[in-house]
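A single protein chain has been omitted; all remaining protein chains appear in their positions.
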C-alpha cells in the first residue's frame, strides 16, 4: 500500500494531536474509505472526521482517487474563512 | 400668482434654450399643471416635458404643492447618472 | 448605552464632487460591529451602444443631488439595516474612460444586508439622482443620454 502524508489543520490538528503523519492507504480509495482508515488510527476523532472532506494534492475528492506513494492527503474539516 | 424660478438641465436645457426663467405659476399646483403651464410657454417641448418630474425647492413633488414667490421649480427629465 | 452608541453613530456620507470620485476601499466607514463592507464603483466605459466613447460630461443639479443622496441613504438604512454606515459620492464634469463616476460603500454587521443595501442604492441613484450624462464619441460627435 502507498504511504501518504496526511495533514490536519486548526481545531482538528489539536484534536488529533499532530499536524501531519505518514499513513499507508489503499492505492485507490474514496474519501469515506480514507476517513475510515484514519478513524481506526484515531478512534476518539471518529465523530470529528464524519463531517470532513478529503483533498489529495490540493484537490477536493468526490469519488474514487488514486493514492500515489508520497501523496499529500489533507483532511478538511468545516472551514471558517471570510 | 407667485413667480417661481424654473430650472432646466442638460439636454432639456438645450432644447428649451435657457437654464432658468422666471415663470408665474398657480399658488397651488400639481406637477401635471406645472408642466402644462411650461408647455404653453414652450410648445415645441411639450413632448419632452411629458416624461419629466417636478422638484420644488429640491424635493420631488408627487401631489399638489404650494408654490411660494421665489420658489425654485426644477424640471427633471429622465436622469442618467451612475 | 447600546454598542452602536458606544462606537459612535454610523457614518452617513453623501457628496457630489468635481471630476471623478476618489478611490478608496471603504474599510474606513466600518464600525467595530460591522463585519462586511459591500462596494460599487461605476466606471466610464470606452464604448456605449456600440459607439467608441472618448469621454463624458456629467451635469448635476447639485443642491438637489446632495439632498437626494442623503434621503436615499436614509431610505436604504430604514429598509435593510438601521445600523449600517454608508458613503456615496458622485462625480461631475469631464471624465475619460477608466475613471470612476460613482462610488458606494455600505458597511453592515453581515454581508447580506451590506450587499442588498449597496445594490438598492445604485438602482435608486440611477432613477432619482438629478445627474445627466453627455457622451462624447471618438468621431467628434456628442449626445445626452436618454435616461439609463
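Letters A, B and C mark the chains as written, and numbering starts fresh at 1 in each.
Keep in mind that, in the parts below, contacts are C-beta pairs under 8 Å (C-beta built on N, C-alpha and C of every residue); 3 or more make two chains touch, one makes a residue touch a chain.
Because the structure is predicted, anything quoted here is derived from the model rather than measured.
Colleague: The chain left out touches which of the shown chains?
Modeller: A, C
Colleague: Given that one chain is not shown, which residue among C:10, C:42 or C:130 touches it?
Modeller: Checking each option in C:10, C:42 or C:130, the one touching the absent chain turns out to be C:42.
Colleague: If the missing chain were put back, which residues of subunit A would it touch?
Modeller: 7, 9-11, 14, 55, 58-60, 74, 76-82
Colleague: In the full complex, which residues of subunit C touch the absent chain?
Modeller: Against the left-out chain, subunit C lists 3, 23-27, 30, 32-47, 97-98, 100, 103, 107, 109, 111, 114-115, 118-119, 122.
One rule holds for everything that comes next: only the chains that are shown with their structure count from here on.
Colleague: Measure off the straight-line distance from the CA centroid of subunit B to the CA centroid of subunit C, and report it in whole Å.
Modeller: It comes to 26 Å between the two C-alpha centres.
Colleague: Subunit A to subunit C: how many Å between their CA centres?
Modeller: 47
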